[in-house]
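Note sheet for the following structure.
Every protein chain of the complex appears in place save one, which is left out.
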Amino acid sequence: MRSKSWKDWKTKLHDIIYEAETPAGKLFDIILLIAIIASIILVMLESVESFDNKFHNFLNISEWIITILFSIEYVARVITVKKPLKYITSFYGVIDLLSTIPKYISLLFGGIHALAALRALRLLRVFRILKLARYLGASQVLTSAIKASRAKISVFLFAVLILCVIFGTLMYLIEGEASGFTSIPVSVYWCIVTLTTVGFGDIAPVTPIGQLIAALIMILGYGIIAVPTGIVSAEYTNRHKNDKHPNDHVQLNSHSCENCLAEHHSDRAEFCYNCGKKLKS
Amino acid sequence: MRSKSWKDWKTKLHDIIYEAETPAGKLFDIILLIAIIASIILVMLESVESFDNKFHNFLNISEWIITILFSIEYVARVITVKKPLKYITSFYGVIDLLSTIPKYISLLFGGIHALAALRALRLLRVFRILKLARYLGASQVLTSAIKASRAKISVFLFAVLILCVIFGTLMYLIEGEASGFTSIPVSVYWCIVTLTTVGFGDIAPVTPIGQLIAALIMILGYGIIAVPTGIVSAEYTNRHKNDKHPNDHVQLNSHSCENCLAEHHSDRAEFCYNCGKKLKS
Amino acid sequence: MRSKSWKDWKTKLHDIIYEAETPAGKLFDIILLIAIIASIILVMLESVESFDNKFHNFLNISEWIITILFSIEYVARVITVKKPLKYITSFYGVIDLLSTIPKYISLLFGGIHALAALRALRLLRVFRILKLARYLGASQVLTSAIKASRAKISVFLFAVLILCVIFGTLMYLIEGEASGFTSIPVSVYWCIVTLTTVGFGDIAPVTPIGQLIAALIMILGYGIIAVPTGIVSAEYTNRHKNDKHPNDHVQLNSHSCENCLAEHHSDRAEFCYNCGKKLKS
Partner (left out) sequence: MRSKSWKDWKTKLHDIIYEAETPAGKLFDIILLIAIIASIILVMLESVESFDNKFHNFLNISEWIITILFSIEYVARVITVKKPLKYITSFYGVIDLLSTIPKYISLLFGGIHALAALRALRLLRVFRILKLARYLGASQVLTSAIKASRAKISVFLFAVLILCVIFGTLMYLIEGEASGFTSIPVSVYWCIVTLTTVGFGDIAPVTPIGQLIAALIMILGYGIIAVPTGIVSAEYTNRHKNDKHPNDHVQLNSHSCENCLAEHHSDRAEFCYNCGKKLKS
């Protein structure tokens, strides 16, 4: 009997944590979201010295509350999921763990609690909770356009990188150490800063030939920035056009597989595409 | 009788202030536009110390003239409109009031007249007067393309922001205080400055690993700038294509509802879409 | 008889200077182009102090040669054209004059020869000589796309400008003089520098609220840069699509009207569209 009630209780907890459709699940997601954002604001404020000096105790206590809440959540996730090892070794599992331990370690060693900043990675869960990716790819057209463009843009960026190595080396030979081009890696860094039109100005050419080549790099950067934009734009336009029934997309099932946490099952799916386990209807 | 003539006079004043089609209304709009631009130039010049020293009296008197004119306009607007409270609490109503009071308050307290700079917000009325929005969206295609893109671009910018928080935190841990990354908020600010390719250079990484990650952020920023551009471009292209009769758009009635100030009624509209009051033909 | 030969001679000179199709005309254009580029390089080198010190005499003599050549050309243009006043008051006429006089004036007053830099404007003639505009708009599609986009982009840039005035005023109120925001015009200038993602860094916010708003401006600038690109891109795509016969464009007659200098007459044109004078076949 007790085992039964324990299993029931575990299933219920699983539904609250992993399912977004039930009222309790929605509430859990909203509270988690607030806790994550609060925890990040805490870490941010702690890093501001003047603020930390004034409100050290308040920040410390809040940190402990957040850390204990996240620890409880982590334990609950491990207990209720069917394949705990899979969760623990998954991307989100590692992040969830990393966001709790720095505070515990800081009890033993003082300085490491700065690592609590790693908690910022938990922000990525926002996408899962708010299902933002779904907004972005509402018509699935954008997503597939970006995917199709990704390979081309990667090769393009790789070509840009090679260009930066060549031009960076050239600038190192021309400018020398006087104007900040102290080594080839620094010159390549400067070249990336320039070609992407960021232009910090901490390093800048001073010799006429250096300025001439810098001007060339900029004009080049100005001209080639058109290429990735053109790719995404065109892929998106063409996909959009072929998309006859824009409001008739495959409905994604928001339930996750209770065995392996895989999401985005098709509505017609009866088995998890990831572990083959039968899905709950 | 007197009440009749008062009502007539009020209606006439309403037409001058709120209707743009009559000659008197057009003249009023032009004078108002000039007054707004003059008032902003005045505030600008006043903020230039060397100029203020030389022409203090001239600027002060001009300020008072503008303030009194704007006050009269504000009172006239409140009197002639049918629902004064609605106007007073509306966006333009609040701005119209804010652009007059700082000068009055400066009689009592010296320093606050710097708030007259808030008058810059009145520039937004330029859009209403010149009906610039109509130019911009002449074919209504652009407007709807931007609207359709807005949601996607917002989510996209939100994702960029999360990226900035994560990378900013990383840079804080790597660079430390020596090179200007004094706290996580400052690091996140630097990351936004870099990813948007602005690159002030007041804060710049100096450690090799910091420069490596900075380079990564820039290449990333260079690659993802293509996404919002691609979205707008594609939406606009597709809408334009489906727009069979580009010169046959719904004619917007330029008259505003005299009851609630709502604008952009369709030509066939007989009742205000906002308050249900019958429109003057 | 003499009058006849003079008229012949004048017509011949006119053909050389204004017509690009004859061998003599082509040679004249190429020599003029080289002379313009040489004159600009001269003015540039003269402005480099170290260079001017070494080669002052060489630069001075070259300057005089160029000036005299340009003067002869100017006189020849005035003599051979039928309506000299129209040429003298035209855009190119004024530039042609301006590029000669500074050197003459420098005989009387020393310092003004810096104005010879105005000669850079003659570079615009490159477009006429090389007929670059024709390359750019080879298919006439791009030209009309840019024209159609121009109005929309202008309104868009105007809106950006208003945004800069409002945000610039805000930053002046927040940041104050300590961090370089010494007056509203300077703040507006900073805001334009930031929104266009140039980011010099000579002025940069230091207060937390100032940096927050700066971040907002940048994210905004990053998002709205997509709009003009999208407009041009879409206009061009649509025009290109409707352009059934891309290689079958209206052939432009390269002859200019000998009376008023107007160019780009259609091949079927018999009269100048500008002055109504009958064109030479």
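Labels for the chains are A, B and C, by order of writing; each one numbers its residues from 1.
Throughout what follows, a residue touches a chain if its C-beta (ideal position, glycine included) is under 8 Å from a C-beta of that chain, and two chains touch if they have at least 3 such contacts.
Everything quoted here is computed from the prediction, not taken from an experiment.
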item	value
Contact residue for the chain not shown (choose from A:F58, A:Y104 or A:Y222)	A:Y222
Hidden partner chain, residues of chain B it touches	197-201, 229-230, 233, 237
Touch residues of chain A, complete complex, unshown partner	151-152, 155-156, 158-159, 162, 165-166, 168-169, 172-173, 182-185, 188, 194, 197-201, 204, 208, 211-212, 214-215, 218-219, 221-223, 225-227, 229-231, 233-235, 237-238, 241
In chain C, positions touching the absent partner	40, 43-44, 47-49, 114-115, 117-118, 120-121, 123-124, 126-127, 132, 135-136, 138, 142, 145-146, 149, 153, 157, 160-161, 185-186, 188-189, 192-193, 195-202, 225, 228-229, 231-233, 235-237, 240-241
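The working rule: only the chains that are shown with their structure count from here on.
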item	value
Equivalent interface positions on chain A and chain B, same or different at half	different
Central chain (distance from its CA mean to the mean of all protein CA atoms)	B
Gap in Å, rounded to a whole number, between the CA centres of chain C and chain A	46
Multi-chain contact sites of chain B, meaning residues that touch two or more partners	185, 188, 197-201, 225, 229, 231, 233, 235, 237, 241
